[in-house]
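The complex appears here minus one protein chain, its other protein chains still in place.
So, chain A:
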Amino acid sequence: MTTDSKELADVSGREEVRGLLAGGLTTEVQPRADTHEEVTQIVARLRAAGGDLKAKLVIAGFTLEPIEHSGIEEACETCMYYVVHRRFCELPELNLPVEPQWSCRLWRI
């Protein structure tokens, strides 16, 4: 995939996610993945979901705005899986374009 086609795919992918979330898709925002065991369970469910975008958003608990948890604002832009310039989530089980102010419960710093 060329850089241009990757960017185009990211733009449309981002729009699709935004559309789903803005359209009222209910996601599992809580409980947040506080422990290693919780992270492992959620990641295992994501693996099982494969490429199903809707299922990935639900399981990961995506939101269009940052969630504050235990005094920390958990936004994509500070997550270690976030690729700043591409605006992309590199967690292999998610692997999708995002926005800096979005959030999910697998956030880690």
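What we mean here is this: a contact is a pair of C-beta atoms (placed from the backbone, for glycine too) under 8 Å apart; a residue touches a chain by one contact, two chains touch by 3 or more; residues count from 1.
FYI, contacts and distances are computed from a predicted model.
Enquirer: Choose one: "ABC transporter permease", "hydrogenase (acceptor)", "Iron-sulfur cluster-binding protein" or "ABC-type lipoprotein export system, ATPase component". The correct choice is the protein name in UniProt for the chain not shown.
Expert: Result for the unshown chain: "hydrogenase (acceptor)".
Enquirer: Of the residues listed, A:Glu7, A:Asp34, A:Asp52 or A:Glu65, which one is in contact with the missing chain?
Expert: Checking each option in A:Glu7, A:Asp34, A:Asp52 or A:Glu65, the one touching the absent chain turns out to be A:Asp34.
Enquirer: Given the full complex, what residues of chain A touch the hidden partner chain?
Expert: Per the touch rule, chain A residues meeting the hidden chain are 32-37, 39-40, 69-70, 72, 74, 77-78, 80-86, 90-92, 107-109.
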